[in-house]
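Quick one: the structure is below, and I'll ask about it shortly.
Every protein chain but one is kept in place in this view of the complex.
Coming up: chain A.
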Amino acid sequence: MPEIKVTPLGAGQDVGRSCILVSIGGKNIMLDCGMHMGYNDDRRFPDFSYITQNGRLTDFLDCVIISHFHLDHCGALPYMSEMVGYDGPIYMTHPTKAICPILLEDFRKITVDKKGETNFFTSQMIKDCMKKVIPLNLHQTVQVDDELEIKAYYAGHVLGAAMVHIKVGSESVVYTVSVNKFALCHSGAAWIDKCRPDILISESTYATTIRDSKRCRERDFLKKVHESIERGGKVLIPVFALGRAQELCILLETFWERMNLKAPIYFSTGLTEKANHYYKLFITWTNQKIRKTFVQRNMFEFKHIKAFDRSYADNPGPMVVFATPGMLHAGQSLQIFKKWAGNDKNMVIMPGYCVQGTIGHKILNGQRKLEMEGRSTLDVKLQVEYMSFSAHADAKGIMQLIRMAEPRNMLLVHGEAAKMEFLKGKIEQEFNCYMPANGETVALTTNPSVPVDISLNLLKREMTLGGPLPDPKKPRTMHGTLIMKENSLKLVSSEQALKELGLNEHQLRFTCRVQLQDPHSDSDTLHRIYTHLKSVLKDYTIQHLPDGTVMVESIVIKVSSSAEDANAKVLLLSWSYQDEDLGSYLSSLLKKGLPT
């Protein structure tokens, strides 16, 4: 039986690097190719030796599909394509293709900043990798090859995030990142077709929570920034070059405008301009609110937010600074943090994940004394806040998606095991649900429908037999000959089949012997049979032929006597396969004997 296999190499019952292998209809697809930022060695990338030990990934994989630009979904891509040597197609949406290299460059910087870093991709490798990427448009079916097709839908998680419908023949899989409620706002009912995939693979990051609204979080954020500014403090917001930074800028810009605030806001990253450029370019991919406001004015041309110069950090008075990198482990953000950490009026707001070991991670866990380079100690007196603006799906969003796509099975990835279990329980009330650990394979037997053409003649014949007119909603049995020609199946009449295949017709007859006791001559017995059948089978043509046989339709009956016992008669019955029902009936009838 055909089956679909899903094996997570990463993101199986965890939130590390995403890398999921899917085998469907003889095609092998890799969904996402992420990296784990918490490691400095080979462990940061998926172990591709599980796919193929000779390193020839191109021979094995038919394509790679990247769902969105976060590094835990695309960070290992240059490693895979330029260092391991995958040379096949890579698919992602236009915005993801544009933004991916920015984040990869950003991370490359983090990596080379560390000592003794080796085996990491170069800028040229990132470019060469991006040149292999084939961009996807929303709702456009892309034919990877003759059999494999993919179609992207809006997912709304971050700019350019997509869910992908993968189809081979009648088997299909939908893979989606954390779909959030904005996906629904974005395109309403056309969000995803009711495609009834065999499996829906979904992230389940916030599987247990129905999260408090993003609006609440935004209000909280603005309140905290405002309070700090009011008391004359400085606010540091460490960010990655792209993503949340842009959203937070828009929030502050609007708030500053509304409250007529004068404190300066600075943005200190060289990549911001490019990031803003892409947000502008892909405005149709942003959420409804941004798009609506964009019509009134260009939200990415900020009035209050200015470029930062490192000397500004020493200026007196309140200010807000967005600085990279987001984990406070090096660079501008760390330099500013060191300057401001000693003042309790100041505040640092961490809007994202921080890897263990980074200053960001330490202060979020409440460390107040930090040992810095050169054995100096830094007293952290400023306020530390964490605000998540991550747009992951919650249980409600996932259930909505399931109802929309109506999958036959559900498979959860990218979430913590315990929380996945909760959601799994919920889903299992309606669907089969799986949550494989990394390295475990889920194999699902599919029941693909095989399309068959039916000949017009056969249909017409069926109709003349008085059956109902063909109705796609009401399946019915039809008799015909199934032939395979030029890789397609056709149901035709047997005559047409013989003609099309150039074959001669052969007659197939069934025969059987029936023994009965009848103390008469053979001819009398035959006559008695004729009379008996005449009385039983009134609507049938029954003939007593001069050659000593009785014929009922195509069924021939002969009588012979046993050599030992003249009363023991042997009836020989023979019929063609078309009259099989009647032949069987007659044999059982005659076995019961003749009426006296």
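Please note the rule applied: a residue touches a chain if its C-beta (ideal position, glycine included) is under 8 Å from a C-beta of that chain, and two chains touch if they have at least 3 such contacts; residues count from 1.
Note that contacts and distances are computed from a predicted model.
K.L.:
Between "Proteasome subunit alpha type-4", "Biotin/lipoate A/B protein ligase", "GDP-L-fucose synthase" or "BRCA1 associated ATM activator 1", choose the name on the UniProt record of the chain that's been left out.
P.N.:
Options "Proteasome subunit alpha type-4", "Biotin/lipoate A/B protein ligase", "GDP-L-fucose synthase" or "BRCA1 associated ATM activator 1" narrow down to "BRCA1 associated ATM activator 1" for the missing chain.
K.L.:
Of the residues A:P197, A:P318 or A:G352, which one touches the chain left out of the display?
P.N.:
A:G352
K.L.:
Using the definition of touch stated at the top, determine which of A:G38, A:P264 or A:P448 touches the missing chain.
P.N.:
The single option touching the absent chain is A:G38.
K.L.:
Just one of A:A152, A:L334 or A:I529 touches the chain that is missing; which is it?
P.N.:
A:L334
K.L.:
If I consider the whole complex, including the chain that's not displayed, which of A:Q140, A:Q429, A:S449 or A:N487 touches that chain?
P.N.:
Here the residue in touch with the unshown chain is A:N487.
K.L.:
Give the residue, chosen from A:E416, A:D522 or A:E553, that touches the chain omitted from the document.
P.N.:
A:E416
K.L.:
Could you pull out which residues of chain A are in touch with the chain that's been left out?
P.N.:
Looking at chain A, the ones touching the missing chain are residues 7, 14-16, 36-40, 43, 50, 53-54, 59, 70-72, 87-88, 105, 109, 112-116, 123, 127, 130-132, 145-147, 178, 205-206, 240, 269-271, 273-274, 277, 309-311, 314, 329-332, 334-335, 352-359, 361-362, 364-367, 370-374, 386, 388, 390, 392, 415-416, 437-441, 487.
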